[in-house]
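Moving on, here comes chain A:
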Amino acid sequence: MMGNLLTLIVFLPLLGALILGFVPRSNDSQPKAVAMIATLLPLLFAGILYANFDSGQTGMQFTESHDWIHIAHAFQDKSLVIGYSLGVDGLSMPFLLLTAVVTFLGVLATKHMHRAKEFYIWYLILVTGLYGCFLSLDLFLFFLFLEMTLVPMYFLIGIWGGDRKGQVATKFLIYRGLASVGILVAFVALAYKAAMVTGVMTMDMIAITDAFAKAPADVITSSFKQGIFLVLFLAILIEEAFFPFHTWLPDTHEQAPTSISMVVGGVLMKIGAYVLFRIGVGILPDAVQYFATLIAVIGVINIVYAALVAMVQRDWRRLLAFSAISHMGVVLLGVAAMNQAGLQGGVFMTISSGLLSGLLFFLIGAIKERTGTTIIGALGGLSKPMPILAGFLLVAALGSLGLPGMSGFISEILAFMGAFKAFPVLSAVGTLGIILAAVYLLWAMQRTTYGPTTAQLEGLPDARAVEYVPMVVLVALIILIGVYPSILGDLVNHTISSYVTRIGG
Partner candidate 1 sequence: MVQNAWLIPLFPLVAYLLLFVLGRRAQEGIVTAISVLAALAGFIVSLLILSDVHANGASAPYVFHWLTVGQNTLSMGFEVTPLNAMMLTVVTFISTLVLLFSKGYLHGDARYSVFYQYLNLFIFSMLGLVISPNLLQVYIFWELVGLCSFLLVGFWYFKPEAAAAAKKAFIVTRIGDVGLFIGIVLIYVATGTFEYSGVFEAFEAKKFAIDWITPDHFITLVAILMFIGAMGKSAQFPLHTWLPDAMEGPTPVSALIHAATMVAAGVYLVARAFPIFEASPDALTVIGIIGGITAIFAALIGLTQNDIKRVVAYSTVSQLGYMVMALGVSAYAASTFHLMTHAFFKALLFLAAGSVIHAIHHNQDIRFMGGLWKKLPLTGWTFLIGALALSGIPPFAGFWSKDEILLGALKSGNTTLFVLGLIAAFCTAFYIFRVFFMTFTGEFRGEKEVYEHAHESGSVMTIPLVLLSIMAIVAGLLNSPLTDHAFEHFIFGGGEEIGKVYDTEWWLAGLATVVALAGIGLSYLMYKSKSINPEALANGPLRPFYQLSLNKFYVDELYHVAIVKPVVWIGHILNFIDKWVVDGIVHLFGEGTYIGSLGLKYSQNGQVQTYGLVTLIGALLLIGAAMYAVGGVK
Partner candidate 2 sequence: MLSVEQFLTLGAILFCIGLFGALTKRNIIIVLVSIELMLNAVNINLLTFARFGLMPSINGQIFTLFTMTIAAAELAVGLAVLISLYRNRNTSDVRDQDLMKW
Partner candidate 3 sequence: MFSGLAITGQTVAFFVIALFVIACGVMLLSMKKVIYMALSIGGVFIGCAAVYLMLEAEFLAFIQVLLYAGAITIMMLFAIMLTKHDEIEKPEPITAHPVWAAIGAAGFGLVILWVVKFSGIKWPQATPDSPFQGQDNVKLIGEALFNQYVIPFELVSVVLIVALVGAITLANKEEKN
């Protein structure tokens, strides 16, 4: 049972999609039920994994490994080995749980859709891709799953999106396609160089990590590592929507349906950060160190720039997109610090931002469903007709601006604890983001839930019973991490420590 749990988690959604293929098109509730089961079961399994996870260990756990593709003499005398291998360690566990929670809640958040069956089919394929990305231990497999997220997203935005859906779907596809190219190039280069050490061109992450860790300097030169890292970093900048490659994100969030916005902001966008931790910091730590200043500068630019731009947005969803960019800038800053606190803060921030994005986009979706708009200026005084939603929105906004007791704060302070050690001045500039976050979020809150209630917003219904589930679950997680951060910290601590010791600092 335990042996195949990861495979089950990854492919159950896909199985769900397959079953959906046989559900009659006209039926509206059956697809949702299937999708719910196909995301709930992985959530349960992820829970089982978490319960059995040994956080004191640094290596991979629950691994499954099978030979998949083996080509002898693929490169001169070296054979190409591609494996089907899955596993979790302290780094991927939080991402796994995040994916499990957000994707399940995403199904719950989906309202009546036209062409519901197709929607859920694409959705479930997307979910399999997401799980696969975080669980793969093989670069090739990872890439395959990464591409698997791309196509469903194109259709999910392109069919069920807003009024500019076609353009935005294409933009999404092209941007992330470009990122995939960078990632592929970097992966192949990594595997090729690792083959020079091991003699076998394997795509296995662990093997490559080991190879890079113990390779003599004349086999894998530092300039080579820096080159790969630059390519990879560029891809991550796109994947993660960092300035100046960020413009797909606000558009996507603006146009995508609520549940897709949740998944994009909550999970999909975090793949880039995961690659940065797993490949960047895990395999090429000295290159990260070499470019630390560059990374930190880009991080700070993102924090401040995105916050300033968020301040003048008229649409909640665009505002939240820029807010997420600003938060992810903190991750870069933490990673650039390349010390325990910074990296841990980076992981915390990634998870926290995922949960908060999920929650915020859900709430904005719920408000849009009632009022028909997400334009901040068109709302006002929502506290009166819908005190529960307004309350949750306030909690989410406060969490997002880094209020202690919620996950955003501990992430921010950890990242800055690391960053101030390495880059005091840059970090000080970065703290501007903390102020600006308060400015734009509270401004938007003030315009949305405070003030007099306009006539047409009077009497709108408050949260339904089913809507409590996403809100309560996400808020509970956010507060849990904020109040008792060890629940996340203990998971990642050892893995991050092993990274830090590899840098020797």
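Regarding selection, all candidates are chains of the complex that A comes from, given by their letters.
The definition used in the following text is that a contact is a pair of C-beta atoms (placed from the backbone, for glycine too) under 8 Å apart; a residue touches a chain by one contact, two chains touch by 3 or more; residues count from 1.
None of these values were measured; they are calculated from a predicted model.
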Chain A: touching candidate in this complex (1, 2 or 3): 1
Complex interface listing, chain A residues touching candidate 1: 171, 174, 243-244, 246-247, 305, 308-309, 311-313, 339-341, 344, 381, 383-384, 387, 398, 403-405, 409-410, 413-414, 416-417, 420-421, 424, 427-428, 431-432, 434-435, 438-439, 442-443, 445-446, 449-453, 484-486, 489-490, 493, 496-497, 500
